[in-house]
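Contents: one structure, followed by commentary.
The complex appears here minus one protein chain, its other protein chains still in place.
Order as written gives the chain letters A, B and C; numbering starts at 1 within each chain.
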Amino acid sequence: MVRRIERKPWEDLDPMRDSTLGPYTPPIATVRPGEVVEIETWDAFGGVVVPGQTYAEAVARGIKLHVNPVTGPIEVEGAEPGDTLVVEILDIELPERGATAIIPGFGALEGWLRQLEPRTKFSRISGGKVVYVADGGEAVEIDVAPFIGTIGVSPESEAITTISPGPHGGNMDCPDVRPGNRLMLPVSRPGALFGLGDVHAVQGDGEICGTAVEVPAVVTLRFDILKGRRIGWPRVESEEEIMTVCSARPLEDAARLAYRELVDWMAADYGWNRMDAYMFLSLAARARIAQIVDPLYTVVAKLPKRYLERQA
Amino acid sequence: MVRRIERKPWEDLDPMRDSTLGPYTPPIATVRPGEVVEIETWDAFGGVVVPGQTYAEAVARGIKLHVNPVTGPIEVEGAEPGDTLVVEILDIELPERGATAIIPGFGALEGWLRQLEPRTKFSRISGGKVVYVADGGEAVEIDVAPFIGTIGVSPESEAITTISPGPHGGNMDCPDVRPGNRLMLPVSRPGALFGLGDVHAVQGDGEICGTAVEVPAVVTLRFDILKGRRIGWPRVESEEEIMTVCSARPLEDAARLAYRELVDWMAADYGWNRMDAYMFLSLAARARIAQIVDPLYTVVAKLPKRYLERQA
Amino acid sequence: MVRRIERKPWEDLDPMRDSTLGPYTPPIATVRPGEVVEIETWDAFGGVVVPGQTYAEAVARGIKLHVNPVTGPIEVEGAEPGDTLVVEILDIELPERGATAIIPGFGALEGWLRQLEPRTKFSRISGGKVVYVADGGEAVEIDVAPFIGTIGVSPESEAITTISPGPHGGNMDCPDVRPGNRLMLPVSRPGALFGLGDVHAVQGDGEICGTAVEVPAVVTLRFDILKGRRIGWPRVESEEEIMTVCSARPLEDAARLAYRELVDWMAADYGWNRMDAYMFLSLAARARIAQIVDPLYTVVAKLPKRYLERQA
Partner (left out) sequence: MVRRIERKPWEDLDPMRDSTLGPYTPPIATVRPGEVVEIETWDAFGGVVVPGQTYAEAVARGIKLHVNPVTGPIEVEGAEPGDTLVVEILDIELPERGATAIIPGFGALEGWLRQLEPRTKFSRISGGKVVYVADGGEAVEIDVAPFIGTIGVSPESEAITTISPGPHGGNMDCPDVRPGNRLMLPVSRPGALFGLGDVHAVQGDGEICGTAVEVPAVVTLRFDILKGRRIGWPRVESEEEIMTVCSARPLEDAARLAYRELVDWMAADYGWNRMDAYMFLSLAARARIAQIVDPLYTVVAKLPKRYLERQA
């Protein structure tokens, strides 16, 4: 039977411990390399947006808002600075419903659309579909594509809000962090001090209104460590692609970082000359705008593995 | 038999006439709405990069460089400011070889990779594949995916270099401008004054080294006009998706523009409330980074049509 | 007596000829190197904002709006591509009143301030002061500091809207282009094809609402040519400082360009090692945000001449 790490009760959530990733908070659990665990996660609203209570209503009622709480820190035995933490995403168990909100002051088109109105919508999740009910009343079905929005490790000395992505992972909102794929994160502290939350049942590229279909979830992961393997930014590997996930402002810098990481990966692991890799990516790479709503923006650069037989 | 519009001989190319899109150059041909024509195009190097002569060698030999020459202006009968020009891409005929170059001073990783070296590579195009020969000697095959890199109409009063994209189209380097799809462009001058060139046999997202597999080509198009239909930026329609193509710096502004255009399209043509459209795109939109190497950067925002039955 | 070049009558203004800088428009006058001329200029509103008619009213009344018309092209005898045009600003004669407008959809805080309202205000200019009447009724006096907002030459092949700045000059909105200073512009076409307009009686750094105290004016200039002296971007020289004026998006790229031009200037004319110049500017340079409202943003980087005795 798989061990389950429970999320903290709502009453115990604390901004310093649960809404940051950093080295200052003692671990809530320890896992061993190779171990499979189930982890319960809070949704990005910290549980306060539920049928009968929109985000605006929760604010109006003075309910304490826990911003994007993560479950963690989880200590990974044997992880040391300079290693790479590998997180294999085995499964995400979704609830029956998720929430999406427009929150004025937040979102990619803030100031670009006139009359931005606060609104919250709940979508049923059933039979592999998210059922979005448009204002006109029609149900529009979208295939579920669950992934972990916020997932990362401790930076070396900073405690970073779980709203922000970075080299440590965090709020990347990257749909490729999904069941079947492996996420790699650079370890900066002993034990890695891993945390996660903010699962999305489905999300569009850019997550433009600032939220996706936000859900609490149960996530099944297997942990592993690549000893002495140092990476600069999160990486993802699927059956078919290698991917780098970088965050910056402006957005082109996130893209440049992600492509440079791909060049480095092709050079280090597949023997490509760096100029050759640069030119080849200009012909064959794919990119995804993960999100343009958080403190740094996130781009995923991708290359199919079928191109990657060793060059040298 | 289809009428063919020939490209100008190399000796007659002129920067003012052939490397800008604008209202100052007399048309070289006139087409009627509904007419199908074949158009010959120059490659982005203006024909000087050929086996035995790299880009750097052409420069060193003092050969006159015609930057991204287009075939045009082509006058479309009956097109008036405020109309939309529809260009249906029926076919692109590729040559047997294309060229890719790294040109120091140009490209997304200029200043991000150490020791950027000028280099030119020729790739064979055959059997639906581009055959890239890596430095290690191995041939890597990429499926051809030809599209028109530079395609646009005249702005109202500016003459804009064919290196730049904009609301008028131009150097969008958008792989979705491909056979089977329809491109819509906002008409700003009588006759639209259409031009095109810069076909790519295949391109990665971002076109990061600054060039793709650059080819001269013969393109078959059908023209049409939507009278009195005013759009702000280029749009593309495929069998399955609607797409908006916007260009700006920084890149997030290109994304914001493209998403706002999608919101407007959903509101105007499909009856969606704009806030509802904004929220729905946050769940279901796709985006492509077309290029991050030209004077403005280009993003394509997309929504599957299957979601788009009328809401009101 | 000084020759006067008159501005075109309002009825004759034409967007292609008068609201672009480019090589496609025949000159309206020719000047000789060394010659002093007076030139009449239109204000940025093209003369339609006058007491009794705000910008919004002019739009509502359907009056034709000529956007930022310039007086030109003026041909400078003997100027050839690769030369530098020197324009010494001898005098600016102001009218008795100027106009400032907030135009929703335009301006640096568009989308950053709630409830942006269109408004136009007229300020009296008298005794060396601009008299701004605040909403509360109080008159606030600002010292006049007149300068030429839009001033430039023809690009090589583009016709660029007079709304935009660039390497050719244009709408730089740089308060250092003022009486007593010399502006240098890179010549790209025979005769330079110079134009100017958009005088401001005074302007804050950034020109944040999108307009300054906009005035028609009479400007007295002396022209000169530096033969065979090639520069990349506009430069200004005052009694005390050398300055470079560069435009880009994002704003940091304008700053980087301007500082790189200063490094190049220090190396070429004053014998500084480029690394040494780079380090010294980090201690002693000054910068001005000229404007953050036009299609490209403008930064002026400055170094006092007293630091600049020859190093090699």
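Annotations
Please note the rule applied: contacts are C-beta pairs under 8 Å (C-beta built on N, C-alpha and C of every residue); 3 or more make two chains touch, one makes a residue touch a chain.
Please read all numbers here as calculations on a predicted model, not as lab measurements.
The omitted chain makes contact with just one of the residues A:I63, A:L90, A:V133 or A:A159: A:A159. Of the listed residues C:T54, C:T71 or C:T100, the one in contact with the hidden chain in the full complex is C:T100. The chain not displayed touches chain A at residues 15-16, 19-20, 22-24, 156-161, 248-250. Where chain B meets the missing chain, the touching residues are 110-112, 250. Not every partner is drawn; the one left out touches chain C at residues 100, 102, 107-109, 112-113, 116-117, 119, 121, 123, 130, 132, 134-136, 138, 140, 142, 202-213, 249-252, 255-256, 259-260, 263, 271-276, 278-289, 292, 297, 299, 301, 307, 309-312.
We take it that only the chains that are shown with their structure count from here on.
Here the largest set of C-beta contact pairs joins the chains A-B. Residues touching across the chain B-chain C interface largely coincide between the two copies, over half of the numbers being common to both.
Taking each chain's centre as the mean of its C-alpha atoms, the one that lies farthest from the centre of chain A is C. With rounding to the nearest 5, the Cα superposition of chain A on chain B corresponds to a rotation angle of 180 degrees. Chain A and chain C have Cα centroids separated by 47 Å.
Under the contact definition stated at the top, the residues of chain A that touch 2 or more other chains are 112, 250.
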